[in-house]
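In what follows, a single structure is set out as C-alpha coordinates and then discussed.
Only one protein chain is missing from this complex, and each of the others stays in its spot.
== chain A ==
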(Lines give C-alpha, C1' and ligand atoms only; values in the text may rest on other atoms or scores of the structure.)
Protein backbone atom coordinates (compact mmCIF):
# COMPACT_ATOMS: atom_id res chain seq x y z
CA UNK A 1 0.00 0.00 0.00
CA UNK A 2 2.80 2.38 0.83
CA UNK A 3 4.37 1.97 -2.61
CA UNK A 4 0.94 2.45 -4.10
CA UNK A 5 0.39 5.61 -2.09
CA UNK A 6 3.68 7.08 -3.23
CA UNK A 7 2.85 6.39 -6.86
CA UNK A 8 -0.63 7.87 -6.56
CA UNK A 9 0.76 10.95 -4.77
CA UNK A 10 3.12 11.51 -7.64
CA UNK A 11 0.41 11.12 -10.27
CA UNK A 12 -2.05 13.37 -8.43
CA UNK A 13 0.71 15.90 -7.81
CA UNK A 14 1.18 16.18 -11.54
CA UNK A 15 -2.54 16.56 -12.21
CA UNK A 16 -2.74 19.32 -9.61
CA UNK A 17 0.28 21.07 -11.09
CA UNK A 18 -1.73 21.36 -14.29
CA UNK A 19 -4.70 22.91 -12.56
CA UNK A 20 -7.16 20.03 -12.53
CA UNK A 21 -10.02 19.77 -10.08
CA UNK A 22 -10.96 16.51 -8.49
CA UNK A 23 -14.22 14.67 -9.06
CA UNK A 24 -15.74 11.54 -7.62
CA UNK A 25 -18.70 9.50 -8.85
CA UNK A 26 -20.54 6.46 -7.43
CA UNK A 27 -19.17 2.97 -7.90
CA UNK A 28 -22.22 1.97 -9.85
CA UNK A 29 -24.36 3.68 -12.51
CA UNK A 30 -27.80 3.01 -13.91
CA UNK A 31 -27.29 0.07 -16.24
CA UNK A 32 -28.67 2.01 -19.18
CA UNK A 33 -25.97 4.67 -18.78
CA UNK A 34 -23.30 2.14 -19.61
CA UNK A 35 -25.12 0.28 -22.35
CA UNK A 36 -23.86 0.79 -25.84
CA UNK A 37 -20.81 2.74 -24.78
CA UNK A 38 -18.20 0.03 -24.85
CA UNK A 39 -18.88 -1.91 -28.02
CA UNK A 40 -17.61 -5.47 -27.86
CA UNK A 41 -16.45 -5.05 -24.28
CA UNK A 42 -19.99 -4.62 -22.96
CA UNK A 43 -20.06 -8.28 -21.96
CA UNK A 44 -17.39 -7.57 -19.38
CA UNK A 45 -19.53 -5.27 -17.26
CA UNK A 46 -20.50 -6.38 -13.75
CA UNK A 47 -24.24 -6.11 -13.25
CA UNK A 48 -25.89 -5.87 -9.88
CA UNK A 49 -28.68 -8.29 -9.12
CA UNK A 50 -32.19 -7.12 -9.77
CA UNK A 51 -33.41 -6.62 -6.20
CA UNK A 52 -36.58 -4.80 -7.14
CA UNK A 53 -35.12 -1.36 -7.62
CA UNK A 54 -33.16 0.33 -10.39
CA UNK A 55 -30.99 -1.86 -12.60
CA UNK A 56 -27.39 -1.04 -11.82
CA UNK A 57 -23.92 -1.90 -13.10
CA UNK A 58 -20.47 -1.28 -11.67
CA UNK A 59 -18.60 1.39 -13.63
CA UNK A 60 -16.31 0.01 -16.31
CA UNK A 61 -14.14 3.10 -16.58
CA UNK A 62 -14.12 6.69 -15.36
CA UNK A 63 -14.76 8.30 -18.73
CA UNK A 64 -18.40 7.40 -19.24
CA UNK A 65 -19.32 8.56 -15.71
CA UNK A 66 -17.51 11.80 -16.48
CA UNK A 67 -19.54 12.31 -19.62
CA UNK A 68 -22.70 11.57 -17.65
CA UNK A 69 -21.65 14.12 -15.02
CA UNK A 70 -21.03 16.80 -17.62
CA UNK A 71 -24.38 16.24 -19.32
CA UNK A 72 -26.26 15.99 -16.03
CA UNK A 73 -24.84 19.23 -14.66
CA UNK A 74 -24.80 20.99 -18.02
CA UNK A 75 -21.11 21.68 -17.68
CA UNK A 76 -19.48 23.04 -20.82
CA UNK A 77 -15.89 23.31 -19.68
CA UNK A 78 -14.03 21.36 -17.08
CA UNK A 79 -10.52 20.12 -16.38
CA UNK A 80 -10.80 17.29 -13.91
CA UNK A 81 -8.93 14.33 -12.52
CA UNK A 82 -10.48 11.25 -10.96
CA UNK A 83 -8.71 8.48 -9.10
CA UNK A 84 -10.94 5.51 -8.51
CA UNK A 85 -11.55 1.83 -8.92
CA UNK A 86 -13.24 0.31 -11.93
CA UNK A 87 -14.49 -3.20 -12.48
CA UNK A 88 -14.24 -5.52 -15.49
CA UNK A 89 -15.16 -9.18 -15.73
CA UNK A 90 -12.04 -10.07 -17.66
CA UNK A 91 -10.36 -13.40 -17.35
CA UNK A 92 -7.37 -12.74 -15.13
CA UNK A 93 -5.42 -15.67 -16.51
CA UNK A 94 -5.36 -14.55 -20.11
CA UNK A 95 -3.82 -11.15 -19.73
CA UNK A 96 -0.99 -10.95 -17.26
CA UNK A 97 -1.39 -8.49 -14.44
CA UNK A 98 -5.02 -7.86 -15.29
CA UNK A 99 -7.32 -7.69 -12.33
CA UNK A 100 -11.06 -7.49 -12.22
CA UNK A 101 -10.96 -4.60 -9.76
CA UNK A 102 -8.30 -2.02 -10.43
CA UNK A 103 -7.48 1.61 -9.94
CA UNK A 104 -7.52 4.16 -12.72
CA UNK A 105 -6.13 7.67 -12.66
CA UNK A 106 -7.88 9.75 -15.25
CA UNK A 107 -7.27 13.29 -16.37
CA UNK A 108 -9.63 14.91 -18.88
CA UNK A 109 -10.26 18.32 -20.40
CA UNK A 110 -13.80 18.98 -21.55
CA UNK A 111 -14.77 21.97 -23.64
CA UNK A 112 -14.53 23.74 -26.94
CA UNK A 113 -11.08 25.31 -27.20
CA UNK A 114 -8.58 26.32 -29.82
CA UNK A 115 -7.37 23.11 -31.40
CA UNK A 116 -4.76 20.75 -30.01
CA UNK A 117 -3.56 22.81 -27.05
CA UNK A 118 -5.41 20.64 -24.49
CA UNK A 119 -4.40 17.53 -26.43
CA UNK A 120 -0.77 18.61 -26.19
CA UNK A 121 -1.10 19.22 -22.46
CA UNK A 122 -2.40 15.68 -21.99
CA UNK A 123 0.69 14.29 -23.64
CA UNK A 124 2.90 16.59 -21.60
CA UNK A 125 1.27 15.26 -18.44
CA UNK A 126 1.82 11.66 -19.50
CA UNK A 127 5.51 12.39 -20.05
CA UNK A 128 5.90 14.18 -16.74
CA UNK A 129 4.34 11.30 -14.86
CA UNK A 130 6.24 8.53 -16.58
CA UNK A 131 9.54 10.39 -16.20
CA UNK A 132 8.77 11.23 -12.59
CA UNK A 133 8.07 7.60 -11.74
CA UNK A 134 11.48 6.65 -13.09
CA UNK A 135 10.29 3.51 -14.80
CA UNK A 136 12.93 3.70 -17.48
CA UNK A 137 12.66 4.74 -21.09
CA UNK A 138 9.27 5.00 -22.64
CA UNK A 139 7.64 6.06 -25.87
CA UNK A 140 4.21 7.45 -26.60
CA UNK A 141 2.57 6.23 -29.77
CA UNK A 142 0.19 8.68 -31.37
CA UNK A 143 -2.33 8.22 -34.14
CA UNK A 144 -5.72 9.59 -35.15
CA UNK A 145 -9.06 7.87 -35.62
CA UNK A 146 -9.70 9.83 -38.77
CA UNK A 147 -6.33 8.88 -40.23
CA UNK A 148 -7.11 5.23 -39.47
CA UNK A 149 -10.58 5.40 -40.96
CA UNK A 150 -9.30 7.31 -43.96
CA UNK A 151 -6.56 4.76 -44.44
CA UNK A 152 -9.05 1.88 -44.32
CA UNK A 153 -11.23 3.66 -46.84
CA UNK A 154 -8.46 4.29 -49.36
CA UNK A 155 -7.21 0.73 -48.97
CA UNK A 156 -10.63 -0.58 -49.87
CA UNK A 157 -11.93 -1.87 -46.54
CA UNK A 158 -15.75 -1.99 -46.57
CA UNK A 159 -17.18 0.44 -43.99
CA UNK A 160 -19.02 -2.35 -42.20
CA UNK A 161 -15.70 -4.02 -41.42
CA UNK A 162 -13.95 -0.93 -40.01
CA UNK A 163 -14.34 -1.90 -36.37
CA UNK A 164 -13.41 -5.52 -36.91
CA UNK A 165 -10.30 -4.61 -38.90
CA UNK A 166 -9.42 -1.97 -36.32
CA UNK A 167 -9.32 -4.51 -33.54
CA UNK A 168 -7.08 -6.76 -35.63
CA UNK A 169 -4.66 -3.91 -36.29
CA UNK A 170 -4.68 -3.17 -32.57
CA UNK A 171 -2.99 -6.50 -31.96
CA UNK A 172 0.13 -5.51 -33.88
CA UNK A 173 1.94 -4.60 -30.65
CA UNK A 174 1.58 -8.18 -29.44
CA UNK A 175 1.64 -10.37 -32.55
CA UNK A 176 3.38 -10.17 -35.89
CA UNK A 177 2.04 -8.59 -39.06
CA UNK A 178 1.85 -12.02 -40.64
CA UNK A 179 -0.51 -13.25 -37.94
CA UNK A 180 -2.59 -10.10 -38.05
CA UNK A 181 -2.85 -10.27 -41.83
CA UNK A 182 -3.90 -13.87 -41.59
CA UNK A 183 -6.64 -13.00 -39.11
CA UNK A 184 -7.98 -10.23 -41.31
CA UNK A 185 -8.06 -12.35 -44.45
CA UNK A 186 -9.02 -15.74 -43.08
CA UNK A 187 -11.29 -14.76 -40.19
CA UNK A 188 -12.63 -11.36 -41.11
CA UNK A 189 -13.08 -11.88 -44.82
CA UNK A 190 -10.78 -9.17 -46.10
CA UNK A 191 -9.42 -9.39 -49.62
CA UNK A 192 -5.66 -10.13 -49.59
CA UNK A 193 -4.83 -7.08 -51.73
CA UNK A 194 -6.65 -4.84 -49.32
CA UNK A 195 -4.79 -6.43 -46.42
CA UNK A 196 -1.48 -5.82 -48.16
CA UNK A 197 -2.29 -2.18 -48.79
CA UNK A 198 -3.07 -1.78 -45.11
CA UNK A 199 0.21 -3.47 -44.34
CA UNK A 200 2.11 -0.82 -46.28
CA UNK A 201 0.75 1.83 -43.98
CA UNK A 202 0.49 0.28 -40.56
CA UNK A 203 4.09 -0.74 -40.41
CA UNK A 204 5.09 2.92 -40.54
CA UNK A 205 6.02 4.97 -37.56
CA UNK A 206 8.15 8.04 -37.06
CA UNK A 207 8.20 11.68 -36.13
CA UNK A 208 6.80 14.75 -37.76
CA UNK A 209 8.52 13.86 -41.02
CA UNK A 210 6.22 10.86 -41.35
CA UNK A 211 3.25 13.20 -41.14
CA UNK A 212 4.67 15.27 -43.97
CA UNK A 213 5.22 12.09 -45.93
CA UNK A 214 1.60 11.00 -45.42
CA UNK A 215 0.41 14.41 -46.58
CA UNK A 216 2.15 13.65 -49.83
CA UNK A 217 0.87 10.09 -50.07
CA UNK A 218 -1.10 9.86 -53.31
CA UNK A 219 -3.90 7.72 -51.87
CA UNK A 220 -4.23 9.13 -48.39
CA UNK A 221 -4.15 12.76 -49.48
CA UNK A 222 -7.35 12.14 -51.43
CA UNK A 223 -9.23 11.37 -48.25
CA UNK A 224 -10.62 14.39 -46.39
CA UNK A 225 -10.92 12.61 -43.06
CA UNK A 226 -7.30 11.51 -43.16
CA UNK A 227 -6.19 15.00 -44.11
CA UNK A 228 -8.07 16.49 -41.14
CA UNK A 229 -6.36 14.02 -38.86
CA UNK A 230 -2.93 14.64 -40.33
CA UNK A 231 -3.43 18.40 -40.06
CA UNK A 232 -4.22 18.11 -36.36
CA UNK A 233 -1.28 15.81 -35.79
CA UNK A 234 1.03 18.31 -37.44
CA UNK A 235 -0.20 21.10 -35.17
CA UNK A 236 0.10 18.77 -32.19
CA UNK A 237 3.73 18.04 -32.96
CA UNK A 238 4.46 21.78 -33.10
CA UNK A 239 3.15 22.19 -29.59
CA UNK A 240 4.88 19.04 -28.34
CA UNK A 241 8.16 20.46 -29.60
CA UNK A 242 7.57 23.67 -27.65
CA UNK A 243 6.80 21.53 -24.60
CA UNK A 244 10.13 19.79 -25.07
CA UNK A 245 8.77 16.27 -25.42
CA UNK A 246 8.66 15.66 -29.17
CA UNK A 247 11.42 13.06 -29.06
CA UNK A 248 9.29 10.85 -26.82
CA UNK A 249 6.41 10.82 -29.29
CA UNK A 250 6.04 8.47 -32.25
CA UNK A 251 3.37 8.80 -34.91
CA UNK A 252 2.45 5.15 -35.29
CA UNK A 253 -0.07 4.06 -37.91
CA UNK A 254 -0.67 0.72 -36.23
CA UNK A 255 -2.09 2.26 -33.06
CA UNK A 256 -5.80 1.53 -32.99
CA UNK A 257 -6.98 1.51 -29.32
CA UNK A 258 -9.93 -0.59 -28.21
CA UNK A 259 -12.68 1.73 -27.17
CA UNK A 260 -15.40 2.84 -29.54
CA UNK A 261 -15.78 6.39 -28.39
CA UNK A 262 -12.54 7.97 -29.67
CA UNK A 263 -13.07 10.47 -32.49
CA UNK A 264 -9.69 12.13 -33.04
CA UNK A 265 -6.16 11.84 -31.73
CA UNK A 266 -5.36 8.66 -29.77
CA UNK A 267 -2.20 7.80 -27.82
CA UNK A 268 -0.64 5.04 -25.81
CA UNK A 269 2.54 4.99 -23.73
CA UNK A 270 4.71 1.89 -23.57
CA UNK A 271 7.84 1.21 -21.58
CA UNK A 272 10.91 0.35 -23.62
CA UNK A 273 12.47 -2.75 -22.26
CA UNK A 274 16.14 -3.44 -21.78
CA UNK A 275 17.22 -6.70 -23.44
CA UNK A 276 17.42 -8.33 -20.01
CA UNK A 277 13.81 -7.47 -19.26
CA UNK A 278 12.69 -8.68 -22.66
CA UNK A 279 14.26 -12.02 -21.93
CA UNK A 280 12.27 -12.37 -18.78
CA UNK A 281 9.23 -11.61 -20.93
CA UNK A 282 7.89 -9.39 -18.25
CA UNK A 283 5.84 -7.44 -20.69
CA UNK A 284 3.11 -5.48 -19.07
CA UNK A 285 1.70 -3.77 -22.11
CA UNK A 286 0.86 -0.10 -22.09
CA UNK A 287 1.11 1.97 -18.92
CA UNK A 288 -0.99 4.94 -19.98
CA UNK A 289 -3.36 5.81 -22.80
CA UNK A 290 -6.07 8.13 -23.99
CA UNK A 291 -7.43 10.25 -26.77
CA UNK A 292 -10.06 12.64 -27.96
CA UNK A 293 -13.74 11.73 -27.73
CA UNK A 294 -16.01 14.50 -28.94
CA UNK A 295 -19.32 12.70 -29.19
CA UNK A 296 -19.67 10.91 -25.88
CA UNK A 297 -21.27 13.69 -23.83
CA UNK A 298 -23.74 14.26 -26.65
CA UNK A 299 -24.97 10.71 -26.19
CA UNK A 300 -26.13 11.63 -22.68
CA UNK A 301 -27.44 15.09 -23.29
CA UNK A 302 -31.17 15.10 -23.95
CA UNK A 303 -30.75 17.64 -26.72
CA UNK A 304 -27.61 16.00 -28.02
CA UNK A 305 -25.44 19.02 -27.18
CA UNK A 306 -21.85 18.10 -27.76
CA UNK A 307 -19.02 18.79 -25.37
CA UNK A 308 -15.67 17.87 -26.94
CA UNK A 309 -13.32 16.03 -24.61
CA UNK A 310 -9.75 14.81 -24.56
CA UNK A 311 -8.08 12.85 -21.79
CA UNK A 312 -5.76 10.21 -20.50
CA UNK A 313 -5.73 7.31 -18.10
CA UNK A 314 -2.71 6.11 -16.13
CA UNK A 315 -2.57 2.35 -15.60
CA UNK A 316 -1.35 2.49 -12.02
CA UNK A 317 -1.85 -1.21 -11.34
CA UNK A 318 0.64 -2.10 -14.04
CA UNK A 319 3.05 0.53 -12.81
CA UNK A 320 2.58 -0.75 -9.32
CA UNK A 321 3.52 -4.31 -10.29
CA UNK A 322 6.60 -3.09 -12.11
CA UNK A 323 7.77 -1.09 -9.12
CA UNK A 324 7.03 -3.94 -6.75
CA UNK A 325 8.94 -6.33 -8.95
CA UNK A 326 11.84 -3.92 -9.10
CA UNK A 327 11.93 -3.53 -5.34
CA UNK A 328 12.00 -7.28 -4.91
CA UNK A 329 14.83 -7.60 -7.40
CA UNK A 330 16.88 -4.98 -5.62
CA UNK A 331 15.93 -6.19 -2.16
CA UNK A 332 14.58 -2.81 -1.14
CA UNK A 333 12.84 -2.70 2.19
CA UNK A 334 9.56 -0.88 2.39
CA UNK A 335 8.33 0.68 5.60
CA UNK A 336 4.61 0.30 6.26
CA UNK A 337 4.40 3.06 8.84
CA UNK A 338 5.86 6.54 9.05
CA UNK A 339 6.66 6.46 12.76
CA UNK A 340 9.65 8.67 13.56
CA UNK A 341 10.23 8.12 17.28
CA UNK A 342 9.72 5.18 19.62
CA UNK A 343 9.23 5.78 23.35
CA UNK A 344 11.02 3.12 25.41
CA UNK A 345 12.16 2.37 28.93
CA UNK A 346 14.39 -0.29 30.45
CA UNK A 347 12.64 0.18 33.79
CA UNK A 348 9.65 -1.60 35.24
CA UNK A 349 6.63 0.42 36.33
CA UNK A 350 7.42 3.28 34.01
CA UNK A 351 4.27 3.17 31.91
CA UNK A 352 2.94 6.46 33.20
CA UNK A 353 6.09 8.30 32.23
CA UNK A 354 6.02 6.76 28.76
CA UNK A 355 2.41 7.80 28.31
CA UNK A 356 3.09 11.37 29.37
CA UNK A 357 6.12 11.61 27.16
CA UNK A 358 4.44 10.18 24.08
CA UNK A 359 1.49 12.54 24.48
CA UNK A 360 3.97 15.43 24.43
CA UNK A 361 5.41 14.12 21.18
CA UNK A 362 2.01 13.58 19.56
CA UNK A 363 0.88 17.03 20.61
CA UNK A 364 3.96 18.43 18.91
CA UNK A 365 2.98 16.62 15.70
CA UNK A 366 5.70 14.00 15.95
CA UNK A 367 4.85 10.49 14.76
CA UNK A 368 5.47 8.26 17.72
CA UNK A 369 4.69 4.82 19.10
CA UNK A 370 5.10 2.77 22.23
CA UNK A 371 4.51 -0.89 23.03
CA UNK A 372 1.18 -1.73 24.63
CA UNK A 373 2.89 -3.42 27.52
CA UNK A 374 3.19 -2.24 31.09
CA UNK A 375 6.73 -3.59 31.50
CA UNK A 376 8.35 -4.38 28.16
CA UNK A 377 11.95 -5.49 27.93
CA UNK A 378 14.31 -2.97 26.40
CA UNK A 379 15.62 -5.47 23.88
CA UNK A 380 12.11 -6.24 22.68
CA UNK A 381 11.47 -2.55 22.19
CA UNK A 382 14.69 -2.03 20.25
CA UNK A 383 13.98 -5.03 18.04
CA UNK A 384 10.59 -3.59 17.27
CA UNK A 385 12.24 -0.37 16.11
CA UNK A 386 14.59 -2.26 13.84
CA UNK A 387 11.78 -4.36 12.35
CA UNK A 388 9.59 -1.37 11.70
CA UNK A 389 12.39 0.86 10.48
CA UNK A 390 11.79 3.49 13.15
CA UNK A 391 14.83 5.81 13.12
CA UNK A 392 14.86 7.25 16.66
CA UNK A 393 14.23 6.02 20.21
CA UNK A 394 13.75 8.09 23.34
CA UNK A 395 14.64 6.23 26.50
CA UNK A 396 13.63 7.19 30.02
CA UNK A 397 14.45 5.56 33.27
CA UNK A 398 14.81 6.42 36.93
CA UNK A 399 18.30 7.85 36.56
CA UNK A 400 17.24 10.06 33.69
CA UNK A 401 14.19 11.26 35.58
CA UNK A 402 16.38 12.37 38.49
CA UNK A 403 18.70 14.26 36.17
CA UNK A 404 15.85 15.78 34.12
CA UNK A 405 17.11 14.32 30.87
CA UNK A 406 16.00 11.86 28.18
CA UNK A 407 18.31 9.62 26.19
CA UNK A 408 17.91 10.07 22.44
CA UNK A 409 19.22 7.13 20.45
CA UNK A 410 19.70 6.58 16.75
CA UNK A 411 18.51 3.08 15.88
CA UNK A 412 20.85 2.77 12.93
CA UNK A 413 24.09 3.98 14.52
CA UNK A 414 23.20 3.06 18.12
CA UNK A 415 24.67 6.37 19.26
CA UNK A 416 23.02 7.86 22.31
CA UNK A 417 23.01 11.39 23.65
CA UNK A 418 21.42 12.85 26.75
CA UNK A 419 19.00 15.70 26.06
CA UNK A 420 17.33 17.92 28.59
CA UNK A 421 13.65 17.10 28.84
CA UNK A 422 12.57 20.60 27.86
CA UNK A 423 14.73 20.54 24.73
CA UNK A 424 13.65 17.12 23.57
CA UNK A 425 10.96 18.08 21.07
CA UNK A 426 13.15 20.72 19.45
CA UNK A 427 16.09 18.32 19.20
CA UNK A 428 13.93 15.60 17.61
CA UNK A 429 12.45 18.04 15.11
CA UNK A 430 15.91 19.24 14.22
CA UNK A 431 17.16 15.72 13.59
CA UNK A 432 14.13 14.77 11.55
CA UNK A 433 14.42 17.80 9.31
CA UNK A 434 18.08 17.09 8.72
CA UNK A 435 17.64 13.49 7.66
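The rule we apply is simple: contacts are C-beta pairs under 8 Å (C-beta built on N, C-alpha and C of every residue); 3 or more make two chains touch, one makes a residue touch a chain; residues count from 1.
The rule is simple: contacts and distances are computed from a predicted model.
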Legend entry - Hidden chain of the complex, named as in its UniProt record, picked from "hydroxymethylglutaryl-CoA lyase", "Protein O-mannosyl-transferase 1", "General transcription factor IIH subunit 4" or "Histidine--tRNA ligase, cytoplasmic": "Histidine--tRNA ligase, cytoplasmic"
Legend entry - Of A:72, A:272, A:327 or A:426, the residue in touch with the unshown chain: A:72
Inset, instruction - Check the options A:209, A:337, A:399 or A:423 and report the residue that touches the missing chain. - result: A:337
Legend entry - Sole residue of A:61, A:128 or A:268 that reaches the chain not shown, by the stated touch rule: A:128
Inset, instruction - With the missing chain put back, which residues of chain A would touch it? List them for me. - result: 1-2, 5, 16-30, 32-33, 46-51, 53-54, 56, 58, 68-69, 71-73, 80, 85, 87, 89, 101, 109, 111, 113-114, 117-118, 120, 124, 128, 239, 242-244, 300, 302-304, 336-339, 351-352, 355-356, 359, 362-363, 365-370, 372-374, 388
